[in-house]
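Removed from the display is one protein chain of the complex; every other protein chain stays in position.
For subunit A:
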Amino acid sequence: MTAPPDDCLARNEWICGAYLTSRRGILWDATLQHLQLTALSVLLGCAVALPLALAARHRRWAAAPVLGVTTVLYTIPSLAMFSLLLPVYGLSATLVVTGLALYSLTLLVRNLLAGLRAVPEETRQAARGLGYGPLRLLLTVELPLALPAAMAGLRIATVSAVSLVTVGAIVGFGGLGNLVYSGMNTFFKAQVLTASVLCVLIAVAADLLLLGAQRLLTPWARRAV
């Protein structure tokens, strides 16, 4: 009979260095899954949001349904959203990615549309006068000018996605949320706290990274901020 080791793991303390060293692999895998799920869902959201915003911008009748449907999607609670997609994707990472991408649509479409609508008509006409075709006008004039507004939406969407990935634990693909979930069932305090703190750190880091990217991409706006 050996006495239990006198360390913070045995005492089940909230903050525990021994946890960090002994479960480094698990933490790393969960963080990686968290980052992958977040990145994939936000990228998928952007890929879908861009054509939707452009359609709403150019076809007047399309704006109301696009904004209406994406807002309705945003209202559905995350647990319900994942569950509603269950028959389509089963217990898979695709389910979490799709659900989160649907959430990001509202923020991305709204901000992209607001940015595109704020491009001055004179600027557009000047570009047309210089002989710019519709595609070149969009890529070199309209989208860059819409970028600050779009990035604001992207930042909120990314930060929200990081925190919502945790709910994916219900289907087993929740990144750090998996650790929170299993930590809850075993009353493993160090695991719950560490995973939660890592979640917040990822969100803050992603936000700062996007802010930096925005500054690099819009050098003309730097003085104004």
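FYI, a contact is a pair of C-beta atoms (placed from the backbone, for glycine too) under 8 Å apart; a residue touches a chain by one contact, two chains touch by 3 or more; residues count from 1.
The criterion applied here is as follows: contacts and distances are computed from a predicted model.
Missing from the rendering is one chain, named in UniProt as "ABC transporter permease subunit" (options: "CoB--CoM heterodisulfide reductase", "ABC transporter permease subunit", "sulfate adenylyltransferase" or "Non-oxidative hydroxyarylic acid decarboxylases subunit C"). The residue from A:A30, A:L52 or A:V167 that touches the chain not shown here is A:V167.
Of the listed residues A:V66, A:V180 or A:L210, the one in contact with the hidden chain in the full complex is A:V180.
Only one of A:I26, A:I156 or A:A213 touches the chain withheld from this view, namely A:I156. If you put the hidden chain back, the residue from A:G25, A:P87, A:P120 or A:P219 that touches it is A:P87. One chain of the complex is left out; on subunit A, the residues touching it are 71-72, 74-84, 86-87, 103, 106-107, 110, 156, 159-160, 162-164, 166-167, 169-170, 177, 180-181, 183-184, 187, 189, 192-193, 195-196, 199-200, 203-204, 207.
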